[in-house]
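Omission of a single protein chain aside, the complex is shown with its protein chains in their original locations.
Going by the order they are written in, the chains are A, B, C and D; count residues from 1 in each one.
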Amino acid sequence: MPFEAHILTIATFLPLVGSLVIAFLPREAHSRVRYVALAFSILTFIVTLGLILGFDRAQGGFQWVEDYAWIQSPSIHYHLGIDGLSLILVVLTGFLTPLSILVSWTGITERVKEFHILVLALEAGCIGVFVSLDLFLFFVFWEVMLIPMYFLIGIWGHGRKVYAAVKFILYTMVGSALMLVGIIFLYERTGSFDYTQILSALSSGSFELSHNVESLLFWAFFLAFAIKVPLFPLHTWLPDAHTEAPTAGSVMLAGVLLKMGTYGILRFCLPLFPGAAREFATLISWLAVIGIIYGALVSMVQPDLKRLVAYSSVAHLGYVVLGIFAFNFQGAEGAIYQMANHGVSTGALFMMVGMLYDRRHTRLIKDFGGLATTMPVFSAFFMIVTLSSLGLPMLNGFVGEFLIILGSFHARAVYGSLAAVGVILAAVYLLWMYQRVFLGEVTDEKNREIQDCNTRERWMLTVAVAVIIFMGVYPQPFLRQMDATVAQVLTRVNPDAVSAQTEKPPQAARPLRGTESLGSERIGESLGGRASRPLSSYPLAALKSTTGRTPAVPGLSGGQTR
Amino acid sequence: MIPLSHVLVLSLILFTLGAAGFIIRRNVITVFMCIELMLNAVNLAFIAFARHLPNLDGQIFVFFVIVVAAAEAAVGLAIIVALYRNRNSLAIDDVDSMRM
Amino acid sequence: MEILFYIFAVLAVVAGLSVVLQRAPVYSALSLIVVLGSLAVIFLLLGAPFIAMVQVIVYAGAIMVLFVLVIMLLNAGHEGPSHHRAKFARWAGPPLLLAFLAEFAIMIWKHFGLTPTAGSDPLDASPAAIGRLLFRSYVLPFEVTSILILVAVLGAVVLAKRQL
Amino acid sequence: MITVGAADFIRILPEIVLSFFALLVMILEPVTPAGRKVVLGWVAFAGVVLAGVATVGIARYPGAAFSASISNDGFSVYLIGLLLVIAALTLLGSMSYLERDSIDHGEFYALILMATIGGAFMVASTELIMIFIGLEISSISTYILAGYRRGELQSNESSVKYFLLGSFATAFFLYGIAFVYGLTGSTNLDVVRETLANPGAAAAQGPQLLWLALMLMFVGLAFKVSTAPFQIWTPDVYQGAPAPVTAYLSTAPKAAAFAVLVRILIGSFAHAQSAGAVIFWLLWISAVLTMCIGNLAALWQSNVKRLLAYSAIAHAGYVLVGLTAGGAEGATSVLFYLAGYAFMNVGAFILIAQLAGPGERRTDISDFSGLAAERPGIAACLTVFMLSLAGFPATVGFFAKFYVFRSAVHAHLIGLTVIALLNSVVSVYYYLRVVVAMYMAEGKAEASTAALPRAVGLSLALSLIGIFFLGLFPSSLLRDLTSIHLPWF
Partner (left out) sequence: MEILLLLMLLPPLTGAALNGIFGRRFSQGLVSLIGCGGSGLAMVFALLAALTSHLGPESPAFIHSYYTWIQAGSFRADFAVYYDRLTLIMTVTVTVIAFLIHLYSRGYMEHEGGYYRFFCYLNLFLFMMLVLVTGASYPVMFVGWEGVGLCSYLLIGFYFPKKSAADAGKKAFIVTRIGDAGFSVGVALLFWTFGSVNFAELFPKVGALGLGDQQKTLTAACLLLFLGAVGKSAQLPLYVWLPDAMEGPTPVSALIHAATMVTAGVYMVARSNVLFVHAPGALQTVSAIGCITAFFAATIALCQTDLKRMLAYSTISQLGYMFVGCGTAVFASGIFHLMTHACFKALLFLGAGSVMHAMSGQLDMRYMGGLRHKLPTTFWTFLVATLAISGVPGLAGFFSKDAILAAAYNGPLGAPWLYWLLTLTAGLTAFYMFRGLFMTFCGESRVPHEIEHHVHESSSKMTVPLMVLAVFSILAGWLSIPKALGGSEAFDRYLEPVFGQSQRLLTSSAPIAPHQANEVMLMAMSLVAAGLGILIAYWFYLKSPGIPDQLAASFSGVYRTLVNKYWVDEFYNWLIVRPVAVGSDKILWQRVDTGMIDGAVNGSAEAASDIGRIVRRMQSGSIRSYAAWVLAGAVGWIGYLLLR
């Protein structure tokens, strides 16, 4: 069926179609433009949801692959496909775009047409980045996507918008320039831009990279991604860009664009250059840890709400990188999950800061205070999002952070411990911010007649919060999408972690009495669904093979023997 | 017998003189004449080589160079006239309204 | 034979110097004519009678007249005092020129040493020979020069005609 | 016994067609009524189109002509085609311009055609005499064109500068030829190649003097393509010349000169022993210098024409990177680059000519501020040109760079590639300054917001089509390029 065959193309270019349609609308028809944009973004979201439904978790490789020759010399292919990793990010993009259109419903009043054209174009670019399997195609999307973002910041931004926009684009391009060299070099060596071909060539050993070359290539790619993430010393573009961007821009920037960095690391740096990845893991993990602490501390003292959230992003993305370079399932899956979390939570935070800005035209914390009395509903939503952002259990943030702490702890105890310290600091700066903005007496008279959420905002936030809670309470559906992908990445970079998983299934909590066998069966089933896959397995053996810290317990294979 | 190098050095000297004139003279026409001087130096080299090889192509080349020089002279002087009309001066140093 | 060459060589150089050193364009022009003349003689000595003639007729005859004409037309007198521009030319020019001369001369000397200009076999540079060559192998350039001249005419007209 | 036959003339058919139409325009000039001079422009355009047809035609008759002074190979056909495209775009773009500033038409179109003829001969001939004459034709006509607004000080100044310095450089070029002739006994590049290629010949050992000759010729050509330090004239001349002329100037003669450079360097001299090192470093150093000077100096420009002049220098640098890489890959990438660059640069200058308004008063970046609000279409168009020049994907600018860099990486010039890429990042900054002015700066646009004349619109549309088509399907052109059998490979 053609629709299914080209679903990825549709998902990628539907937004572009939308912006074309808008381009033909009259300039003054603001509301019409908005509705069309919204319709198309929602349509895209539905398509991406379709991806989930048809996605086969068990299968490791790429799905819905489309592969057509695009350019003969050099042979560049229009090669799309998704796996668990890209699936989640594509859906995230599809989810955030309608929200960011909605959030600027009233905030954007001039050049409405151009604005929505650009937002949709941005979405197209982002999805393209996540679904393209041809290095060249990937790079094309990677670069193209900068332009709409640049305009969004530069035209509809505030303050030093031009400075921020230019800084953003130049900073990113420095990185991508190096990546381009890497891509071309790889092509010259392998004669292909095709990710899957290169990967198989590398993993089958049919094509070797010398140690130095591999390291150089690794850095060529990694720098580009690290800037995007942004990893600790390369982060200074972020606060400016975030602060000056319009709300929608910040949402997309935080929600999607930052993920491209971590996505790239997982997709390219680790599988293609595992040796180098292992070699530099320590250095990078340390940078990530520094980022976590540093981001938290600096964000604590920011006077500007958006800047505060921006620096908090530095910390959160630090977690992601840390998890990735833990090279184990917990770390990797936690990292991917954290990407999604950060997308939703920080996206929501930016939306709400934007709402405040629309009302008061200031983002300075000191201009607020006591809002909880004047806008209770809003402050309740804000509280929940804040909590998810500081990683409270039962909200999405916790799952990711906990798994990352777990994984990184295994990589090196000190990482995990410092990451845990980061969790404390998160509580510090977020709660302090919350207190200064919402608690206490209403100091500024302007805050007295401030309006509480209107219906549109209420619905948006409800959706966001619902997702936050769902992801926190029942993360399984998301996590399970990743297993196969993560397994593949890890087989490249840290085979032990995988082989560790392929052993006898875990001894789930075993009932202690005949009558409760009922319960046990339940567990059995709940396992049975997954026990078939290699992942869920008995960890003790894993530790035997990975770490020396195995309890010297002969013949103890878990489970009670009473 | 005249050593080839002597002829070439002569042409070189003339060429350099032309370049020198271009660089030190401040009247546009003089500068232009210096260019003609350089072209002549080149011609001399051609003739010398033509004699040395021996091979007539060099002389043909000189012939064309002279033609080109004539054409250039016509256009160049026209440009100079236009310049003079605009600025009422032939000082080459005045022609620097665009810089950096 | 050689002596003539050296005489006219010296003459050419001296005249060339005065082209460069004269402050009044007219004198430069006249010295240039001297250079052209002496070069014509040298061409003759180097077995290029036809070119020598062309040199005298076209160059000295036509082009230089044009020059003098323009000089008169624009009554270009002595150069005014140089206001201090062209710094780079003034401080870097002379050394560069010397360097150029030196480098170049060294190379020429290294390569040719004292090999005589006139090779073993003679060179038939009769107008007939040149004509044959010109209208056979070099017919295309010859034709194309017409376009060149056309351009020149056109340009002269466009740039010099008074009213727009 | 050399005879000239029909085949010879067929192989220069495009040039003949062009000359015919040049004459036609000049003849018609006096008889066309004052108001209707634009017709001449269309006549010239028709001529270019016909010449294009002829070019396609002669592609079928490869081979040498006029006793091997013309080589009608894929290389020359491609470049002649390119020159014609540039000429066509320029003609379309200049008609209303001349109309608006009431400059006399006829000679202008004729000169454009003649400059094109000169270029065509440059790229087509393997005979240094022909190359020299072609060079002179195109140079002299462009000297005149540069000073075409002869009332204007700047136009006239640019013409004076271009003319004097051009002739100065030409003298070096000639001197170089003289020594090549003296050392190889011929002025025909093929002969020169054979001489150098055969180890017996004295010149083949690559004596200093031969390289000296090469350097001298390089000075002449480098001047035309404006590589450092011979780029020196470019900004002033481009800024002063009428914008449509600059459009032509910055593309056509440059392309022709590069073609000659390719023929001389890769075609002939590369075959001498020990040529590798000399030519390599010659190009490598020039490339780096040119890119850096062009991009860094451009950061400071506020006049759009001057800005683009510096960008033109930078682009010459990128082309040199391709040349440095050498080999079939390098040559191909250079050819592609020249085409892509032609589209974006001509388009940009034509549009600026339009925006600059009567008398080209409005060429400062600040004049464009707020343009997007008033003329979104035009602003978007200019944005596309800028982004393409900056080398963003989906535009030809990206692929042009990509191919060049790829050939460089292919030749293991990683260092050079990185330098070039960083340069292109720097360039993004100043290209975006124009965009910033149009979209993000407050204020009322000073630039002319008059409606686009049809011809200009057509020329812009063609450039845009070129940019996007080659930007999305470069292989359509590249396939032909790779299939070109360069005679010396």
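Assume a contact is a pair of C-beta atoms (placed from the backbone, for glycine too) under 8 Å apart; a residue touches a chain by one contact, two chains touch by 3 or more.
Here the structure is a predicted model, which means the values were calculated and not measured.
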item: Chains shown that the absent chain touches, full complex; value: A, B, C, D
item: Options C:Glu2, C:Glu103 or C:Glu143, residue touching the unrepresented chain; value: C:Glu103
item: Omitted-chain contact residue, chosen from D:Tyr78, D:Phe132 or D:Trp211; value: D:Trp211
item: Which of A:Ile22, A:Ile198, A:Leu270 or A:Leu479 contacts the chain that the document leaves out; value: A:Leu479
item: Touching residues (missing chain, whole complex) on chain A; value: 167, 170-171, 233, 235-237, 294, 297-298, 300-302, 328-330, 333-334, 370, 372-373, 376, 380, 387, 392-394, 398-399, 402-403, 405-407, 409-410, 413, 416-417, 420-421, 423-424, 427-428, 431-432, 435, 438-441, 473-476, 479-480, 497, 500-501, 506-513, 516, 519, 522-523, 526-527, 530, 535-540, 542-543, 547, 549, 551-553, 556, 558-562
item: Absent chain, residues of chain B that touch it; value: 19, 22-24, 26, 31, 92-93, 95-100
item: Sites on chain C contacted by the missing partner chain, in the whole complex; value: 85-89, 92-93, 96-97, 99-100, 103-104, 106-107
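In the analysis below, only the chains that are shown with their structure count from here on.
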item: Approximate Å spacing (C-alpha centroids) for the pair chain B, chain C; value: 6
item: Approximate Å spacing (C-alpha centroids) for the pair chain B, chain D; value: 26
item: Distance between the centres, which are taken as Cα means, of chain C and chain A, whole angstrom; value: 73
item: Where chain C touches two or more other chains, by residue; value: 104, 108, 138, 141, 145, 148, 151-152, 155, 158-159
item: Sequence positions of chain B contacting 2 or more other chains; value: 18-19, 32, 48, 52-53, 55, 57, 60, 64, 68, 71-72, 75, 79-80, 82, 96
item: Of chain D, residues touching chain C in the complex; value: 2, 4, 8, 12, 19, 22, 26, 65-67, 69-70, 102-104, 107, 110-111, 114, 117-118, 121, 127, 129-130, 133-134, 136-137, 140-141, 143-144, 147-148, 150-151, 159, 207-209, 212
item: Partner chain B, residues of chain C touching it in the complex; value: 2, 5, 9, 12-13, 16-17, 19-20, 22, 25, 28-29, 32, 35-36, 39, 42-43, 45-48, 50-51, 54-55, 58-59, 62-63, 66-67, 70-71, 73-74, 76, 79-80, 82-83, 85-86, 89, 93, 97, 100-101, 104-105, 108-109, 112-119, 121-125, 129-130, 133-134, 138, 141, 145, 148-149, 151-153, 155-156, 158-160
item: Chain A-touching residues of chain D, taken from the complex the two chains share; value: 373, 376, 387, 392-394, 398, 402, 405-406, 409-410, 414, 417-418, 421-422, 424-425, 428-429, 432, 436, 439-441, 473-475, 478-479, 482
